[in-house]
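First the structure, which I've put down as structure tokens, then a few questions once you've had a look.
A protein chain is absent from this complex, but the other protein chains hold their places.
And then chain A:
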């Protein structure tokens, strides 16, 4: 069993339109490295200078990784990872 990674609309250009793809790895960092191999270009949309982007949310089993160790958060087969762009903006 693999890790299910749910892809938001705006990133489906990297996954051939797929809403969900399979991932693997022991941490979110490794998962993203593998995603990049399968879907070149996607990493840049998730990371900036090696850190998770401020306005992209990544959840492992419904937990925002900001609260569970960031990119070092452990993942395992059977987990679900959800990627969602922040809904944000404003006059500033």
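Going forward, a contact is a pair of C-beta atoms (placed from the backbone, for glycine too) under 8 Å apart; a residue touches a chain by one contact, two chains touch by 3 or more; residues count from 1.
To be clear about the criterion, contacts and distances are computed from a predicted model.
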item	value
Per UniProt, the name of the complex member that is left out, chosen from "ABC transporter domain-containing protein", "Isoquinoline 1-oxidoreductase, alpha subunit", "Ligase-associated DNA damage response DEXH box helicase" or "M67 family metallopeptidase"	"M67 family metallopeptidase"
Contact partner of the left-out chain, one of A:8, A:25 or A:70	A:8
Sites on chain A contacted by the missing partner chain, in the whole complex	8-10, 55, 57, 59, 62, 64, 66, 82, 84-92
